[in-house]
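Of the protein chains in this complex, all but one are displayed in their positions.
So, chain A:
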Amino acid sequence: MTRPSPGHRTGPALGRRRLLGAGAGLGLGAALSACGQTTGAVSQPGGAVPDAYRGRTKVVLWSTFADPVGPALQKLVDAFNREQRDVYVEVQFQGTYDECAQKAVISLLGAQAPDLCVLSDVKWYKFYFGDALEPWDSYFDPGELAATYNPRLLSEGQARGRTWWLPLARSTPLFYYNKTLFRKAGVPVRAPESYEELYDWSHRITKQTTGGKRVALEAYQKVDGDWQFQCSAWQWGGAYSRGLDVTIDEGGAVEAGEWQRKLIFKDRIAYMATEPTADIGNQLIATLVTSTGGLKKINEMAAANGWELGTGFLPRQKKFAVNTGGGGLGMFKRVPRERKEAAAEFVRFLARPENAAQWTVETGYLPVVPAAVEQAPLVRLMRDDPNFTTAVKQLERTRKGDQVRMMIPNANVRIYIALQRIWSGNTPAQQAFSEVADQLRKGVDRYGTMIEEHL
């Protein structure tokens, strides 16, 4: 900063200083206003094309899938790379949905981005609202997307008449239960009709022990537990929001929270867990509500630990309700057209019925392409293992999550933090949800107009 010295208020020297100061100020202002790069074409993240595939257009896919889903994706990628001559797809694992989205944001600021990115049902909105996504429609023939994908799942990635996010690893919460423990407890070996019925059974189920520890009825997922709780809020007659009107602190949502608090702190038959799938695998809990994407892993753990797995629709309370979730594919607007077209080729390959069926068989995710259900491997699996049929049957009864959770930035995290306070700190549901409702309403005040403009 330049300041005129006393006695030298005018004159050429001062003018030069002022000029220099103004130049520095302008430079600083210009640099500050850069805020990273949010426009212009992006380069591709590193990686190498093997000699056998040299000369092809490389497509980088950022994935969120670890074992056993990651290898299933890689198998399809390998098949694609072997099959044709123009495109080479490289999968780069980027961690969880949250981590992948974070890396995509930072990467875009650095003028670098993958050609395809797995984005969760919540995170894709962030990029859509930021005008960072490319619509898929122009990369497919008219009507091709509608004819290919499950219309319910496809519609979840559409806005303003365009498709921004394509279904891939879509899921819905299932009710998993340990048939062996149910049988030993002398309760009906089936999924309960209602939470009341499950509660009646719980007294007998939780008298059993595993490795010296009393078996718990259920566990709630510490991180991202808001997804499963969405169903509970609906089933008790409530909702996180109706449109952009926040309702988490009213009626059914609060009752559902209190129900779970009672199971944890009064009945002591439930708890919050970091890895509930591991806990059901090791028979520490008898039931679990979690993603269809966990089916493969839980199935394997059940077989390894010598117990029989059962799955069913979620129990109902005042009504039956269940949401969708999981990940889909987004493509960034700033990626050059040639790479986008190559990426679309791969997406078309994934959507072939035989490949979509293979994906479902190997992961447990929903068949996002209806024709996949008629493919022999999936037909065989659904016949031999009814657990794989549960998700397909439940799919027809699913619906998209509440708008505020999906669209207000970080609302899902705010909600699961409130749930953690109930599950871990014994905070009354009304108090925990009132506090998060305040935060969500502030979010609606800030982002509501922008959201409405984009829908």
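Heads up, the rule we're going with is that a contact is a pair of C-beta atoms (placed from the backbone, for glycine too) under 8 Å apart; a residue touches a chain by one contact, two chains touch by 3 or more; residues count from 1.
In the analysis below, contacts and distances are computed from a predicted model.
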item	value
Chain not present in the shown complex, as UniProt names it (candidates "2-oxoglutarate ferredoxin oxidoreductase, beta subunit", "Cytochrome oxidase subunit I profile domain-containing protein", "Glycerol-3-phosphate ABC transporter permease" or "Sulfur carrier protein")	"Glycerol-3-phosphate ABC transporter permease"
Identified contact with the non-displayed chain, of A:Y88, A:F127, A:F140 or A:F175	A:F127
Residue, one of A:R261, A:R421 or A:R441, that touches the chain absent here	A:R421
Contact with the hidden chain (one of A:V42, A:V91, A:L108 or A:A270)	A:L108
Sole contact to the chain not displayed, among A:K213, A:K319 or A:R397	A:K213
For chain A, the residues touching the chain missing from this view	28, 31-32, 35-36, 38-39, 98, 102, 105-106, 108-109, 126-127, 129-132, 212-213, 222-223, 271-274, 279, 282, 284, 409-410, 413, 417-418, 420-421, 423-425, 427, 435, 439, 442
